[in-house]
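Left out: one protein chain. Kept in place: all the others.
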Amino acid sequence: MRARTRRHSDLAIALLILVAGGSSAAQDRPRARDLGVPFDGRPGALNAITDVRGVEVGHSTIILGQGPLVRGEGPVRTGVTAVLPRGKVSDEPVFAAWFSLNGNGEMTGTTWMEDSGLLEGPLMITNTHSVGVVRDAVIAWRLRKAGPDHEGFAWSLPVVAETWDGYLNDTNGFHVKEAHVFEALDRSSGGRVVEGNVGGGTGMICHEFKGGIGTASRLVDTGPGSYRLGVIVQANYGLRRQLRIAGAPVGAEITEGAVWREEQGSIIIVIATDAPLLPHQLKRVARRASLGLARMGSTSGNGSGDIFIAFSTANAGAAGSRGLAGAQVLSNDLLDPLFEAAVQATEEAIVNALVAAETMTGRDGRRVAALPHDRLREVLKKYNRLTEK
Amino acid sequence: MRARTRRHSDLAIALLILVAGGSSAAQDRPRARDLGVPFDGRPGALNAITDVRGVEVGHSTIILGQGPLVRGEGPVRTGVTAVLPRGKVSDEPVFAAWFSLNGNGEMTGTTWMEDSGLLEGPLMITNTHSVGVVRDAVIAWRLRKAGPDHEGFAWSLPVVAETWDGYLNDTNGFHVKEAHVFEALDRSSGGRVVEGNVGGGTGMICHEFKGGIGTASRLVDTGPGSYRLGVIVQANYGLRRQLRIAGAPVGAEITEGAVWREEQGSIIIVIATDAPLLPHQLKRVARRASLGLARMGSTSGNGSGDIFIAFSTANAGAAGSRGLAGAQVLSNDLLDPLFEAAVQATEEAIVNALVAAETMTGRDGRRVAALPHDRLREVLKKYNRLTEK
Amino acid sequence: MRARTRRHSDLAIALLILVAGGSSAAQDRPRARDLGVPFDGRPGALNAITDVRGVEVGHSTIILGQGPLVRGEGPVRTGVTAVLPRGKVSDEPVFAAWFSLNGNGEMTGTTWMEDSGLLEGPLMITNTHSVGVVRDAVIAWRLRKAGPDHEGFAWSLPVVAETWDGYLNDTNGFHVKEAHVFEALDRSSGGRVVEGNVGGGTGMICHEFKGGIGTASRLVDTGPGSYRLGVIVQANYGLRRQLRIAGAPVGAEITEGAVWREEQGSIIIVIATDAPLLPHQLKRVARRASLGLARMGSTSGNGSGDIFIAFSTANAGAAGSRGLAGAQVLSNDLLDPLFEAAVQATEEAIVNALVAAETMTGRDGRRVAALPHDRLREVLKKYNRLTEK
Partner (left out) sequence: MRARTRRHSDLAIALLILVAGGSSAAQDRPRARDLGVPFDGRPGALNAITDVRGVEVGHSTIILGQGPLVRGEGPVRTGVTAVLPRGKVSDEPVFAAWFSLNGNGEMTGTTWMEDSGLLEGPLMITNTHSVGVVRDAVIAWRLRKAGPDHEGFAWSLPVVAETWDGYLNDTNGFHVKEAHVFEALDRSSGGRVVEGNVGGGTGMICHEFKGGIGTASRLVDTGPGSYRLGVIVQANYGLRRQLRIAGAPVGAEITEGAVWREEQGSIIIVIATDAPLLPHQLKRVARRASLGLARMGSTSGNGSGDIFIAFSTANAGAAGSRGLAGAQVLSNDLLDPLFEAAVQATEEAIVNALVAAETMTGRDGRRVAALPHDRLREVLKKYNRLTEK
């Protein structure tokens, strides 16, 4: 009966969360390097954004129903991903900056980030039509944390980004609820990051293969200090024919299963580092995400929301100060290794998203195939770009 | 019982809307000119943003309860204001641009406005913590309009701005609901615009007097054409001591009732014109709102979200085209009268907000007094700035 | 003979410099405060940008000939003004940022300032058509300073701004030479700053009165520290009818001697502070110059190049570091007094320029009258804005 099922009951949501959480934990697919894709630079221990100490990532994945689309009922293939710069233990802001390569998307909170130089609170990624509910839920979550006797934050301007999953998901059904936002935030953790069809990336499509969440990292030596730089992406952009991996024309070689004729998607790229960068330097780092994306063959189509953010976990005292505080500043002359790391880790995070995502069937029986690992290896070999183990 | 009243029933909301709508319609207070405040330039027939043909404004005002704050229960002093560039009859976009004088605020949708040069759909203004619900509700409203057989818009990136009303309102109670958003949109109309404690402006405070919604307009002659330029503001910014009206130091003269020590507020300024301006020209117009605001004595404090938008209702064909279309373009050499009009109308709209707003008592018995009209006239007279009728 | 006089001989330039320098030193005209113009805030000891310790200002003034314009021969009414953030003793950069309220002007070097967060070297102001010669001469000056055995700077991207003096000056005659640039730089000093018809301001016009160089400063208390903020302007903007001083409609009262019908000019505003601000914070300070300018009645016409720069002399170690260095950072929450000081000092610096400038006759016998001090006092008195001593 339609009336009864129109909105998921809380129980259904809870069950859903269990299932999604369970499947997320079971990632055992290889990553891009395991397949022999060559990359430059030296990754961190996890090859993930969580190599930057303190950074936590949490997902809430919502997969429900199948068959024809009934708006408000499903099928649902969506979710929320949370990135907490200093984890759940700290509300202290981080120095941050953002950049829009192509603005057909949303990232709330950027106007204040631009002026304050700060990211205050978590960074959330979801689907296009759920940005609002996620935004307000972040405020509710922060108020809840602040305890009953405390008014909490006078005001919050949460940062919520999105990409569009309407090809597979009932995106106009508004299935993301406050509970999913709380789940993504509460479950966030350091350590290994689940990639592929999870969280905000659940229903995403990349170069007309199944896309989603991907991550990577680099270790950087700048002279006065060694730093970590990590990237997480929600990859939902690109045409098949444009896809290049490690310089090989993969999209021209693997042509089957193309989904559309013009770019429908977007990509959100989040860069974290523990290098002591100031906001104006982080803006330059954020801009480099463009160059990593370009290596994949993207020309950043009109319909794409290619929006990037970079933050530094260093200088906690200065970023969170209400008075006068000391900060460490890295000379501009030493930024090149960080720029290079941002480009490399962006490139690898995207390939990781493609490699991790599994074939998905969504609304109206629409099916988006995963990038076939064997075919990828064949193409890399053809172009002498396969790294043999 | 607390549980029962924690969220307003739909009935309560409906009643509320009736009451608020009723009181809004009863505006018979004088406007700034009626009090003898001198302004430069020539206003339109209504001296309102609706002098720009096609523009519609709608309010949903939520006033409920009194006494101590109980989060989620009230007291409630908030609302939503909708500005529809081409009215309810047209979904066609308008050329638009935005500017942030100080970014401690939110205006969603600006990243796409920047790249597209378009405002696609209505512009909404509400309180800081209700931006999300309003944003998603605009999508729902557009989907509803598109009819049952039609999937509606592939994706929407609504433009929603805000100022903070937490001094008078239970802003952390999230009292704005989808129904309020629909009401503001459905009730929008041309003609006279209700000012003061209405819509998004309900609980706002300006220069430590009661603030809210204000509007004004100018007729502009540029040589090849005569145009209209209108402004609407949600005024919630400023310290008392800084207030200047028509150059007179009103804030230094009327010192009683000061509310706070440092700037807590913000101002959203919306500029409409029927002059055929392109997006890069509209950005220059939006920037001029700063200069009108400055005439009031503002120094745009760190805590203020002073965010402005300008749009042109001309060139409907070009703004909404999916192909190649013709547009009229006004030479940069002819922009000066429009720049001047933007400054003048911004200044007058703010004074109109101050003059229209009535004393309000909100949460915890907090009271914010209206600007006393007689005292204002006395100060203007003292500084030889009173226009006698 | 025309050929002989077409370009000034070096001797003529030397003589000129002596004369100009001599007259400059003899400034004994009152400043705005001396005339009873009321201002808010507390000025520094000199009420000049040089109240910020280390900042030096130097002028080279070129006044030559009279009568009809012969391009390349004169009459000449122009010059160069140099602002050295750390004086001649130090080449260390300062943290800096810029803002363009209206871009019909030039400030070279801003692209690198934006990314580096630094002003490396002096800031120069001259006339529109001499920006190039001044720019390259700054490089030559820096190379000369670096000594014969040293290659000097690998590359320099000097910051040179301008306003247009073609109404009084043979601006197409390219009369500014390398020697003038060296003179302005070499003569720079702390202490009292000569205002009015000097340096880059020599031939400038403001609100259709004679304009030029003006300066002012404020002392700022932010809690953890007391700071100085100083402003210097090259004022060449505005229509007569728009002029307001201290809120009084001076331009509407003193109407004689209007020069043109639409805005022809520009204003360069330079803000210095010793508060430890980072580049993204300095950008916010620079933007406040708009608000000081607006208090004068400006609507920033299409023809105006209203370009502003703000720098901080604090954090010399971090700004000049080639490695990892410590910096002091002031919380955003403490910026309001600095924002207010920037607005106030901008306003006062402009009025000081108007008050200091003397009536000048230039090319083709064109005469631009100074703002008459007695008339100004009368108008202020009429509007009850005269501060009696």
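Should a chain be cited, it is by its letter among A, B and C, assigned in written order, with residues numbered from 1 in that chain.
Just so we're on the same page, a residue touches a chain if its C-beta (ideal position, glycine included) is under 8 Å from a C-beta of that chain, and two chains touch if they have at least 3 such contacts.
Treat the numbers as computed from the prediction; the structure is a model and nothing was measured.
Note on the undisplayed chain: of the listed residues A:92, A:340, A:358 or A:378, the one touching it is A:340.
When the whole complex is considered, the residue among C:50, C:116, C:242 or C:273 that touches the unshown chain is C:116. The chain that is not drawn here is touched, among residues C:131, C:314 or C:370, by C:131. Summary of contacts with the chain left out: across B:276, B:303 or B:362, the touching residue is B:276.
Those residues of chain B that touch the chain absent from the view are 114-118, 223-225, 276, 278-281, 284, 315, 318, 321-334. For chain C, the residues touching the chain absent from view are 71, 100, 102-116, 128-137, 139-140, 143, 151-152, 154-157, 160, 164, 166, 171-172, 174, 264, 305, 307. Although one chain is not displayed, its contacts with chain A can still be listed: residues 101-102, 244, 246-249, 262-263, 284, 287-288, 290-295, 298-303, 332-333, 335-336, 339-340, 342-343, 382-385.
The definition used in the following text is that only the chains that are shown with their structure count from here on.
Centrality by Cα centroid goes to chain B. Separating the CA-averaged centres of chain A and chain B is a span of 35 Å.
Chain contacts: chain C has residues 284, 332-333 touching two or more partner chains.
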